[in-house]
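Omission of a single protein chain aside, the complex is shown with its protein chains in their original locations.
Right, chain A next:
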Amino acid sequence: MKDFEGLVNQVRRQIVISVELEESEIAQLSDDDDLLGSPLFLDSVDLLQIYADCQRKFGVVFNNADYEGTHTVSSIVTRTISAKETKSTSTDSAQFYSSDGKHYSSAEFKQHIAHLITVLQSAGFDKTKPLRVLDVDPVKMMMVAVAAVFSGYKPLMSAQPQGENAVSFAQLLSKQGEASSMLDAKCIFQQLATLPSKAVIFFETSGSTGVPVRIEKSLASMVQEVEELTTLFDFSGLDLIDAYVSPVHMYGFIWSFLLPLKLEIPVLYQSNTLLRPAPETVNHVMAVIVPSIWQSLSDALTAQYCYIVNSGGKFGEQRDAQFAERVQSKLPDLQGIDVLGSTETGAIAYRMMGQDHIQTYQLLPTVSLQPSDGEHLIYSDFLPLGVECAPLDDKIEILANNKILHLGRKDSVFKFKGKRYSLKAIEDKLSQLFLGHALRVYFIEQADSVRGGELIAFVAKESSHFDITDEVRALFQDLPIPKIEFIDELPTNAMGKVTLQGLQEKVRNARV
């Protein structure tokens, strides 16, 4: 109490100095008077200065919530005491660097999760349905997701910012709740590892037919994938993960969230518009990227970087050559891991960039591939919940020593007007027709269509008219001619992938 009163006097003195009050003015102010109201009628810029000066004077950091609500001498004192306590309990350095510039210590991260758990317990969301996490900021997204899992919900990670049974960090934070005792002193990774197998997270992908697909993954399988990766590679010396892939994607969830949790090292989440250099104070950094990031990252690579991890798409021959050149010319200690896999399959295999042949991958120790009816079935612990084995959508050859030769995506066969056609065959014809222009072909199944669906091609070409001439008919012969949409370029999503959804959106925007 004595401390509180002492602080009250100090805050009152600071207000006089900060906003240049006269003694007679501060004398009229009670400790519970709204500073923006009577008797002072201060301005918002006055408040900002008072808070800035109190931060400096008392050596504390206020958070955004401190600038909301009513502002009185008493509330500033309370906030100062609270900020002092937060500071004393979070003596460890920041663990999560958000893409919006904020950062959270491990203690703050846990504190927030504890609060969110309490609020979620009485929030009344439907536990039988996926709980959509609305946050875009990776740290807030993960705090909500972890709290939801601990509370028995099934969080849904999606790039779609709306939907039913949805929740956001800000929404939960605004509700009152005592800190939960569910989080103990153990690290969060250990606690996630001990969750029952029914604890799951849904990941929503854009889907090859334009319809989002939800994939249900058990926490246990993803934790196991991380355990296997840390056994396979020596990440012990790392002191920062530089994450260019959001944990909204399963690849990001594993490499940009679970892995740093497991290693107990900080993670820096990059935004998709602004690349920040890794802090100069760290010496061993791993960058988690997708292929489209390579171009902007490669010039910024410094000797701090030990590992580059790529997934979400083929790294490609040209990038691989560039990587090898970087290693040879200036970064001899840099290693690159190119991971083959998808949300549907989990990690399957890897190759070391710049060393291994561009198509040759090493299967992960616990993954096996079995030939079956001209294709390959994956047997792995990293498959979606309840899936024992899954067909591989890629063309591969199995080599000796658990190695595979990756030959690209498997051709898709679609049924159009009752006949079966190869999408690859259509794509080849279009490539002849639009030589040098990037293109994609999709067959969108439509239950109510007599044709069985729509065959559509997107061609990266300046707006052009497409006439079905005799020459075109001759080229396609017995193949169906797709509807052609011309767009200036093929758009890519945050994972650097061209998706049907993105293409359709681009066409729609062009027509507005």
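Please note the rule applied: a residue touches a chain if its C-beta (ideal position, glycine included) is under 8 Å from a C-beta of that chain, and two chains touch if they have at least 3 such contacts; residues count from 1.
The criterion applied here is as follows: contacts and distances are computed from a predicted model.
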Omitted chain, identified by the protein name its UniProt record gives, among "Ketosynthase family 3 (KS3) domain-containing protein", "Ferredoxin 2", "Phosphonate C-P lyase system protein PhnK" or "Cell division topological specificity factor": "Ketosynthase family 3 (KS3) domain-containing protein"
Residue among A:Gly69, A:Gly101, A:Gly374 or A:Gly436 that touches the chain left out of view: A:Gly101
Contact partner of the left-out chain, one of A:Asp46, A:Glu225 or A:Asp242: A:Asp46
Candidate in contact with the missing chain, chosen from A:Leu274, A:Ala400, A:Leu435 or A:Ala474: A:Leu274
Absent-chain interface as seen on chain A, which is shown: 18-21, 43-46, 48-49, 52, 56, 67, 99-102, 136, 161, 271-274, 276-277, 488, 506, 509-512
